[in-house]
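Shown here: the complex without one of its protein chains, the others still in place.
The first chain written gets the first letter, and so on, giving A and B; residue counts start at 1 in each chain.
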Amino acid sequence: MTEERPAAPPKIEARGVCKVFESPRGRVRAIDGIDLVARPGEFISIVGPSGCGKSTFLYIVGGFVEASGGTLTVDGAPVQRPDPSRGIVFQEFVLFPWKTVLGNVMYGLAERGVPRRERREQAQAYIDMVHLSGFEKHYPKELSGGMKQRVALARTLIMDPDILLMDEPFGAIDAQTRVVLQTELLQIWERTKKTVLFVTHSVEEALYLSDRIYVLSGRPSRVREVIDVDLPRPRDSEAIVGTPRYGELHRRVWSLLQAEQRGDGASS
Amino acid sequence: MRTLAWIALRVYPFALLLLAWSLLSKYGILGNQFVMPSPGRVWETFKALVHDGTLGAETATTLQRVLIAYAMAIVAGIVIGTLIGRLRYVRLALRPIASFLFPTPKVALYPAMFIIFGLGSASKIAFGFSEALFPILLAAAAGTSQIEPRLLWSAAALGTPARAALVKVVIPAALPAILTGARIGLVGAIIGVYMGEMIAGGDGLGHVMADAYRTLHTADMYASIITISLIGFALDRVFLLARGWLLAWSAEEEAQAA
Partner (left out) sequence: MAQAPDAGTPARLGSRLAASAPALVLPILSVAILLGLWQVAPRAGWVRATSIPPFSEVMTQVWALLGEPEFWTNLAGSAQRWAIGFALAIIVGVPLGTMMGRWRPLYRLVDPLLVVGYPVPKAALILLFVLWWGAGNASRIVIIVAGCLIPIVISSYHGAHGIEPRLLWSARGLGTGRVGSWFRVVLPAALPQILSGLRLGIAISIFTLLASELLIRGIGIGSFMFTALDNGQTLVVFAMATILAVIGFALDFLYMRAVRRWLPWLEGDV
């Protein structure tokens, strides 16, 4: 397990975060002590077997779900409620279906009290940035999955959040579009240097995008291992796949996941 | 050619009705000319009623009551329904009452309402309100309770405070369901007011019907029922137009008319 000592104060720091769900049938321990450190500007992926609670952890960081135990601080302060500084992009059901693309992207600015003309201009800029120029007046129902996620991204980025939380954002998108979106996301990240927590199923995606990968165990989940993705940047999605280092990392993460899936993990 | 067929299909019920009506009336099958006046007779009655202003006045009265009752039912239904849908305590407290009152035939409450509201406009509006309220309330409660949490989370993450989210997110998201209930409620409002006018009399289209029955002005009876049916049809069309505009963004198919 490799975890470097943080050089700068961490952006996100989770120590022993737990989550227990109460249900009529009893309690379910979804998360059993996750430690995670994210430095400013880092791109961190979280992978793990299905149902292990990685999304739940993300929701806790976002302030949508309350942790049952442990501490979670962002910039040193505990997380209490959702905030635009921690922008979130879900896999689906993100956009407000009754608003146009422009309406969706402008939404957060309206909450901030930005005057109308400025809102429109800024929103237009972001719509252009995600390559959706011309679709401003369209409703979400008229957009493809990939286009909807671009709108979701624009809507979140326009708030200029420090942290970007992404919950398998490309999971419901076809393979070709997915690669395009991944690359665009990387470009945006390299330009803006936000701190990103990215939950995904896909090992390839995690290796292509991240600086470090947190591999979680099955439920009740803990951090199984933290993998340093020391592939050089900028990365080419096709070129890296052939490199030996990529192969080692891939095998390592993959075998960890398979072990967890089978239940060989050493979690207590 | 297709358009002709389309029009023919839409229009044939009226043609059929007129035909059957004329025949029944001519051959006195359901009764004599008095009991079943010919369409021509009814048309003459119509013209007379319009001409002397009666039809216009009575229609206006009824329409006014219907719209007031409906507006009240919409506001009350959406507000209470949303509270029930979103607030656990309200739901627990009010659900048994709502479940009890929903299948209750409101007609059973009519006499009681007469006692409380008297025999004037108030009771007729009360009838319309009572018939219209529950479909809207139940639809609002169901619709607002099934909002995708991630939609609300997205709004929260973009800076919307919880109370504001009720208006900005919950209601728009529940709008398709609410409008389905509202369409049913519209029929209820019309029926409630019309029935109230028939029973208590005074004025309005319902009163025209009941009065014509009692004074044996049978042609007026037909005029009244045709008018209220046309009003019901027209209001429904207006509703569908409004709904189409409000739900332009919705991916669902347009429900069949009726």
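Basically, a contact is a pair of C-beta atoms (placed from the backbone, for glycine too) under 8 Å apart; a residue touches a chain by one contact, two chains touch by 3 or more.
The structure displayed is predicted, hence computed values, not measured ones.
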| item | value |
| --- | --- |
| Touching residue (missing chain; options A:10, A:33, A:49 or A:82) | A:49 |
| Option from B:71, B:115 or B:242 whose C-beta touches the chain left out | B:115 |
| Interface residues of chain B (partner: the chain not displayed) | 9-14, 17, 30-31, 35-36, 88-89, 92-97, 99-112, 114-116, 187, 190-191, 194-195, 198-199, 206, 209-210, 213, 218, 221-222, 225, 228-233, 235-236, 256-258 |
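Here is the rule we use: only the chains that are shown with their structure count from here on.
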| item | value |
| --- | --- |
| Centre-to-centre distance between chain B and chain A (centres being mean Cα positions), rounded to whole Å | 49 |
| List of chain B residues in touch with chain A within their complex | 148-151, 153-160, 169, 172-173, 175, 248-251 |
| Residue ranges of chain A in contact with chain B within the complex | 59, 62-64, 81-84, 86-88, 90, 92-94, 96-100, 107-108, 111-112, 139-141, 155-156, 159 |
